[in-house]
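Since the structure comes first, as structure tokens, the remarks are kept for the end.
For this depiction, one protein chain was excluded, whereas all remaining protein chains were kept in their positions.
== chain A ==
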Amino acid sequence: MSEAGVIHDIGYQRYEGPRLGRFAMQQALYVHGLRAAFGLGRSAKAKIFPWLVFGIMLLVAVIAAAVRSVIGETILTYTQFTVQMNFLIIFFAAIVAPQLVSRDLRAGTLPLYFSRPLRAADYVIAKYAAMVSAVWLLLGVPQFIMFLGGAFTTKDGFKGVWNELGDLLPGWGFSLLCALMFAGISLLVASLTGKQAFAAGGIVAVFLVTTPIVGVLSSLPSTTANQLAFLASPPFLLIAVGQWMGGDFEIELGRFGPVYGIEAVSLIVACLLILLARYRKVASL
């Protein structure tokens, strides 16, 4: 360790410049979180998994676009892409959410945040926004590549591009819904433990363990049970909401469409409120 007081020591300088408000801090924390989600500014090890997932999804999008341009048929719609990539998104969330929240818990960094003007709500909003953006980018960028593939090979000129855009935007919207839901659940699970491996396992468990319940409910001899089965698992809930909003997933919801919409919204809101309550408690440690 070097000793203090070398030649270049010009003494301590007081800072008279501007001090930004809480909104700027929130933004800085958001950008920091979004970068961390993709391992930017972290070690090479932290980059492997996010970029691996991102790479696979890009590959799928490129293949889908290529196949479509060759055979001239859509093999994967934008919303179907989001649903098909479900497992990869769960995998991604299980890696990124612990990076964003569990890490701060583990290292005990939170007292450093909350002894600054930043509040628990600012922290939760910034982290949630970062996680939502990360998941949305993960889906939105490949979707955009599929759009480019479709738009450049269209035979209807400008009208074809316009139609394609009309397909892309709901696709992006659906991806956003997916991001909002997955981010809320995975952050909530990750915020409960400082151990990243536990958090990752917990997230995967929440998404996957609930799947068999859907299977059981779907095979019951009651139509109502069948139509409400998808409530039991977040990935299926997402599909159901997509169906209700006019998607083409070939599942039968009957008259329960709105129930799924309400559950999706309540789920997101509940996750955020619990997160907030949790960090309120941590912040006053």
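The rule is short, and it goes like this: a residue touches a chain if its C-beta (ideal position, glycine included) is under 8 Å from a C-beta of that chain, and two chains touch if they have at least 3 such contacts; residues count from 1.
Simple rule for what comes next: contacts and distances are computed from a predicted model.
J.: According to its UniProt entry, is the unseen chain "Methyltransferase domain-containing protein", "ABC-2 type transport system ATP-binding protein", "Cell shape-determining protein MreC" or "DMT family transporter"?
T.: Of the names offered in "Methyltransferase domain-containing protein", "ABC-2 type transport system ATP-binding protein", "Cell shape-determining protein MreC" or "DMT family transporter", the one UniProt assigns to the missing chain is "ABC-2 type transport system ATP-binding protein".
J.: Just to verify: which one of A:69, A:109 or A:266 makes contact with the chain not shown?
T.: Within the whole complex, the residue contacting the unshown chain is A:109.
J.: Pick out the residues on chain A that sit against the missing chain.
T.: 1-4, 11-15, 17-22, 24-25, 28-29, 32, 41-43, 46, 103-104, 106-109, 111-118, 283-285
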